[in-house]
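One structure, as structure tokens, below. Some questions next.
Of the protein chains in this complex, all but one are displayed in their positions.
On to subunit A.
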Amino acid sequence: MSTKGASLKGLLLVVLLVSHMLLTKEGVTSLPICPNGSVNCQLSLEELFDRAVKLSHYIHFLSSEMFNEFDERYAQGRGFIAKAVNSCHTASLTTPEDKEQAQQIHHEDLLNLILGVLRSWNDPLVHLASEVQRIKEAPETILWKAVEIEEQNKRLLEGMEKIVGRVHSGEAGNDIYTPWDGLPSLQLADEDSRLFAFYNLLHCLRRDSHKIDNYLKVLKCRLIHDNNC
């Protein structure tokens, strides 16, 4: 029954989100951008960006909710907040930290960075989805969201790679990627430490998903709408 409940909730959530997306379609026209010489422009770049932004927004939404639920359920009274000034494993990637930097960075670099962050989260999300099930009495919603985020992250990665393929004019940039070594901390025997590891991971996930969402919106406005969203 729990899976049924989760899948029902997931279905409802997806329906709501999709309908929300459909209802809030921005009516801004744009010029389709296809690289010169490209034969197969099936989906316009605008369409690709639209989808990417929707996915990133969804992922950030799920991460937020998951973090809030986890916070409510497990972090109260443990003083996690005070210790939450932790760095995430993606901190080594030098991403723009304010609007100025985001405006100045070249869009290809920014796209590569986005890809790097997404790739860096692949592994942690897989483990998150599996390890969160071992949390004692983990709520259904958290379990479901973890799985959903992992799936959507993969899809976003695919979409981003498509976009990069379209937008990139020259050589592909370096493969930016940060390995994650936080799995042992998720499997600690001490429950407090383990929950704190989860707390940090979810906190980082929320932050990074917000970052990705923001970068994509900036790129979309810059490339598609010419800074006139």
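Just so we're on the same page, a contact is a pair of C-beta atoms (placed from the backbone, for glycine too) under 8 Å apart; a residue touches a chain by one contact, two chains touch by 3 or more; residues count from 1.
Definition applied: contacts and distances are computed from a predicted model.
Chemist: What is the missing chain called in its UniProt entry, if the choices are "Growth hormone receptor", "Alkylglycerone-phosphate synthase", "CHCH domain-containing protein" or "Large ribosomal subunit protein uL23m"?
Modeler: "Growth hormone receptor"
Chemist: Just the residue numbers, please: which parts of subunit A touch the chain that's not shown?
Modeler: 24, 26, 57, 60-61, 64, 81-82, 84-87, 91, 95, 97-100, 102-103, 207-208, 210-211, 213-214, 217-222, 225, 227-229
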